[in-house]
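What you see is part of a larger complex, with each chain still in position.
As written, the chains take the letters A and B, and residue 1 is the first residue of each chain.
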Amino acid sequence: MSWLENSIMARKGVARGKVGAEHRLTEVEQGSYHFVYGPYASPVLTVKPGAVVTVETVDAFGGAIKSEQDKPSEKLNFPYLNPQNGPIFVEGAEKGDALAVHIRSILPRGPQPAGTTALIPEFGGLVGTGVTAMLNKPLPERVKKMQVTPEGGIKFSDRITLPYEPFIGTIGTSPQIEAISSLQPDAHGGNMDLPDVAPGAVVYLPVNTTGGYLYLGDCHGTQGDGELCGVAVEIPAIVEIQVDLIKGWPLAWPRLETEAFIMTIGSARPMEDAARIAYRELTRWLAADYGFEELDAYLLLTQAGRVRLGNMVDPKYTLGASILKKYLV
Amino acid sequence: MSWLENSIMARKGVARGKVGAEHRLTEVEQGSYHFVYGPYASPVLTVKPGAVVTVETVDAFGGAIKSEQDKPSEKLNFPYLNPQNGPIFVEGAEKGDALAVHIRSILPRGPQPAGTTALIPEFGGLVGTGVTAMLNKPLPERVKKMQVTPEGGIKFSDRITLPYEPFIGTIGTSPQIEAISSLQPDAHGGNMDLPDVAPGAVVYLPVNTTGGYLYLGDCHGTQGDGELCGVAVEIPAIVEIQVDLIKGWPLAWPRLETEAFIMTIGSARPMEDAARIAYRELTRWLAADYGFEELDAYLLLTQAGRVRLGNMVDPKYTLGASILKKYLV
């Protein structure tokens, strides 16, 4: 993958994008999973820049929904949802730096059907919720289990097979002093549910505390834009990531790079604020690193910016704004 | 284009998608352009289903911005912005029907540089406006003129050439009793600024009054998702459309069809409401016409729905939600 050799990670990283030591974070080594992103937990692993870590994630329900007869309201125990691996302490990381996380692969694990989606009362994009508070009665609960394999795709129904397009739903660093629910996305990353956080991409995350404290979990076999009902094809997974460290690159919000484009990610309500965050970050990035005058960057993104809706269901909505690298030369 | 022969227009249209009489609506034949979508204007043209109409549109500024030295605040005269061709009276159209508008081609016209973008005070997605009211000072005004040709693309700058990806920024029918500014998108269509309204696509629009009263204008040479600063690559154009009529198909909001996907379009503030509208319409469409149980459609769109952000700058924001036809068989 030659583009990676010219990625921001390779050009700015402490390890120059080179692969370092290998680590494993199995379920057993993880022990307790975490339900907040914060500095109050003890690191489960310490790595040097360049480290490759193989992580065994559990699904967003911690495996609690085992069959289509299970009722989510009976099996789930709020706020103990969306369990996360980590935190991983990255040596040398200090506030004002950025972690670069190259996603090398995501594979489903565990018995089939490995995929779960569900209708959960008062959760989702087309229903009243705890905050978009309505008096209407909730929808009925429902669970769908799906076979998920890289080769065979996702068996949504007898008629419909969806492609296996896995990504990490929740990934981020610790906030400086807050401990934020793993259900929420924010400036530190978290539950962004953005399909671009997929194998091949490099995610750049702000470091807010010594060691960075990288958390991740909540893999999805595939997902539509917006994660409409709130539950994608949730899978337990084996995730292989490479972690590098970029010193002195303070990021207000997460960023992402692929072979084709660079992206900024905003999370907020209402949704237009997520779009404003993402596009302002991208405007400023073009001005800071790509030789554009700020207002010219604004005009260019008007004509060539692309938007990807991550989620429209979490406590904050997530949007990525991107531009093709070919316009940045 | 064989897919068209199996399009909804072909299957349900009065003219069965067949091409009928040809009409021209030149600048001269148009005479006065319109600044509202409403039933109070007299039709400039009456056509039968199947008619092909070649329309000469002016740009969103009515050509008032002629050079990069022009100041938009001096040249533009609110509310006389975004001039529209039409209304076109479609014989047989009654409330509860739908117009099918197949976009056959869009070509730039007039002297080069044909394309205009600009920064206009208190307008745009990253500035305070008349409704997202701020005390901050406005950005400076700016105009950029660009060569726009189908072969050569769009000369954004010395370094950057953007592809020619034209579409109709504003198209719709008359509301039943309202006359809505051509700057605004709503249930009748209007200023949606959605790049999918492009050559090859068929747009389906609700008929609210006898004759439907089709208006269009505001062509763009290309545009990024969201039309960030509020002004795309605005061009005067020659647009060729084919208009068919579908009886007894009441649409709450506009829809769109291409070879690959079907799309529903919502316009609202905040942006999540535009997404909710689009996705609810799509859910209901799958249930009505494609054999899905409604909640199963909701689950499928969660995994396979796609979102396109049209504009994040108009009086209402516009989003399209779509699904690939291959999942609907």
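To be clear about the criterion, a residue touches a chain if its C-beta (ideal position, glycine included) is under 8 Å from a C-beta of that chain, and two chains touch if they have at least 3 such contacts.
Note that the coordinates shown come from a computational prediction; the quantities given were computed from them, not determined experimentally.
Student: How many subunits, all of the same sequence, make up the entire complex in this structure file, 2 of them being shown?
Tutor: Total copy number for the complex in this file: 4.
Here, only the chains that are shown with their structure count from here on.
Student: Quick check: how many Å separate the C-alpha centres of chain A and chain B?
Tutor: 34
Student: Across the complex, what residues on chain A touch chain B?
Tutor: Residues 117, 119, 124-126, 139-140, 142, 144, 154, 156-157, 159-160, 162, 222-233, 269-272, 275-276, 279-280, 283, 295-296, 298-307, 309, 312, 317, 321, 327, 329.
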